[in-house]
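A protein chain is absent from this complex, but the other protein chains hold their places.
First chain written, first letter: the chains are A and B, and each begins at residue 1.
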Amino acid sequence: MSDVTLTNISKRFGSVLACDDINLHVDDGQFISMLGPSGCGKSTLLNVIAGLEEMTSGEIKIGERVVNNLGPFERDIAMVFQNYALYPHMTVAENIGFSLRLRKRPAQEVQQRVMDVARMLELNQLLDRLPRELSGGQQQRVAIGRAVIREPSIFLFDEPFSNLDAGLRIRMRGEIKELHQRLGVTSIFVTHDQEEALSISDCIAVMRAGRIEQTDTPEYVYSRPASKYVARFIGSPQMDIFMGEFERQDGKLVYRVGQARFDIPPLTAQPSAPVDIGVRPEHVLIGEIGVAAEVHIVQPIGPFTYVTVKWDGGEATSRVNGISHLKPKEQVHIHLDPTGLHVFDRITEERVELFAR
Amino acid sequence: MSYTFKRRLSRNFIRFCLAGFVCVCLGPVIWALVTSFLPLSALTSTPLDLNPLNATLDNYIKVFDTSRGLFSGLINSFIISLFTSAIALTLGAMAAYALARLKMPGSTLILMVILATQMFPAIVIAIPLFLAMSRINLIDKHIGLIIVYLSFVLPIVIWILKGFFEGIPQELERAAAVDGASPLQVFRFVILPISLPPLFATGVFAFIESWNEFFFAIILTRIHVKTVPIAIAEFSGQYTTLYGQMLASAVLASLPVVVLAIVFRKFILEGFVEGAVKA
Partner (left out) sequence: MIRAWNNENRFHRRRFRLGVFFMLPAVLILLVVLAYPILASLILSLQDIFIASDGIHGRFLGFDNYTRLLGNELFQQALLRSMYFTLVEVVCVVSLGLLVALLLNTPSGRHAFYRVVLLVPWALAPVANAVLWKWIYNANYGVLNMIVVGLGLSEENVVWLGRPWLALNMILVADIWKAVPFIALLLLAGLQNIPTYLYRAARLDGANTWQTFVHVTLPGLKTPLVISSVLQSIWALKVFDLIYVLTKGSPADSTVLLNYLAWRETFSNLNIGYGAAIADVLFLLMFLLALAYIRALRPRRALLNGNNP
């Protein structure tokens, strides 16, 4: 069994606390992403799981074994690095087969297994090349091959695609997902790209300043963010978060942002503290009814157009299907989709359930 | 003045300066070479007789006779420089790697010490070393000089190589560790193979420094282990009027290291100057 359990992991560098009391469980065969901006501790945590960094305190279990005292190789993990870290003086074949040669496996076996892996990753034409003769994408595939040949219990990925061009990055995501479907090995994937995490993971752990803010499936991280931070980090363009007040208008409850009063569905609980309300662009609807606003910026991106509107005291971005013919300074009306409201406590920034789902 | 005219003027000025620079830099050396190929009669005639037809190898042939020490000096220098640089390279590479990557406690202290060793006069340690070497009978022995030379060659080697090892991406070593390599195997199969150029350059540098060393040599040798710098110093002191031979001996003494420096120029230029800057 190769599930991973992290208990109370902390890692300190001098006076800096890189990982702060992390608790996480990864099921056997699950693909989990650790997502967060630079400096949030995700790479450190990965290195701690790998055994490349010593944790300050805590316990790591792989399967039933407590692996705190084991080195990376004994933990039976394989890792793919951001800068590929291929051995520059060895050919592709030698790079991939290095771990087997260290184990003193017979040459015949090494050659066979290297061939198998190379074929799987479409590297068989490149086996005699040196890393510097390969493109970025090819180098990354060699790095993956080096990890795959180990047949480890756990794959660790440290932002492997950050150095690739956009198009290549998206293609590699597909390949990784396919690889995972084929091999089914427990995988922990570190990235700062929320789109990447959403597209390939079974589960996402959103990190911030050394702590995990939310661990959930992509669907829930997107649709039920547990905090303002997660809500803003996930989803592009960013969710609009309004700092407004509840008001009674004509007997109805509305949420006032600046001079705009938005209709909201009935509350299922009484808010004990001031709250902010967040809305994703696809839930900001431009139409005939609602708050009066003026079109500010129109950004068509092909399948959608993002229209930013302003009113006295606020602004919001709406996602419109197809090409919109709205122009700046036009007057429109916007209202909020009642199923797309996210409520956050203004002080604690945590999610509050105020509306029926 | 038009822009292009100004540019051409400044470019020619620079070329002129470059030419001047080459003359100043190589002038004395070329002059020494020329002198060494001229017979004594040509050198001592006034005005100087620079007729190329007078060129001769006489000086070079005679100098081995006049200075009995030159030939053995070359041999001694070679032995001592070779062993010093080989030992310094081996031990220094190991220590440099330990300091660069293996997080030794007290490494900052050791580094400061190494830096400091470059900055004090050899005379300070020469006196106690001389006394100690006399007591254990290592004066005028090759091994004595080699050990003492290590005192200034080893720190430089460690300093240069440490800077280089720090430049190797850590991920490379981590990948090897994940692949199952022990720290020693990481050093042997990953670090060393990609470090060959700077290792070589540092070795050459160590060789040159040992070869050119004079101070310890005159203190710690008597008759048997005279190195080549001593040989030419003695020559110039003893045979003050044999100008051609004096310069021939200097040329012979310098030729090996200058050739080495030119052959390995790429390594040397990249390697230690950047090491000094990175320090």
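Just so we're on the same page, a residue touches a chain if its C-beta (ideal position, glycine included) is under 8 Å from a C-beta of that chain, and two chains touch if they have at least 3 such contacts.
Just so we're clear, the structure is a prediction, and the values are computed from it rather than from any experiment.
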- line: From B:I80, B:I160, B:A177 or B:A201, the answer for touching the chain not displayed is B:A177
Task: Have a look at A:G29, A:G71, A:P88 or A:G258 and name the one touching the chain we're not showing.
output: A:G71
Query: Any idea which of B:I139, B:I194 or B:I219 touches the chain not displayed?
result: B:I219
- line: From B:V29, B:L57, B:I75 or B:I143, the answer for touching the chain not displayed is B:V29
Query: Who touches the missing chain here, B:L9, B:I61, B:I75 or B:L102?
result: B:L102
Statement: Had the left-out chain been drawn, it would touch chain A at residues 7-8, 13, 16, 18, 21, 39, 51-52, 54-59, 68-72, 74
Message: Tell me which stretches of chain B touch the chain missing from the display.
response: 11, 14-15, 17-18, 21-22, 24-26, 28-29, 31-32, 35, 43-44, 46-48, 91-92, 94-95, 97-99, 101-104, 110, 112-113, 115-132, 134-135, 147-148, 150-151, 154-155, 158, 177, 182-184, 187, 208, 211-212, 214-215, 218-219, 228-230, 232-233, 236-237, 243, 246-247, 249-250, 253-254, 257-258, 260-262, 265, 268-269, 273-274, 276-277, 279
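FYI, only the chains that are shown with their structure count from here on.
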Message: Using Cα averages as centroids, what's the distance between chain A and chain B in whole Å?
response: 55
Task: Spell out the residues on chain A that touch chain B in their complex, using ranges where they run on.
output: 47, 50, 52, 71-73, 77-79, 81-83, 85-89, 98-99, 102-103, 143, 146, 150
Query: For the complex, which residues does chain B have touching chain A?
result: 169, 171-172, 174-181, 185, 189-190, 193-194
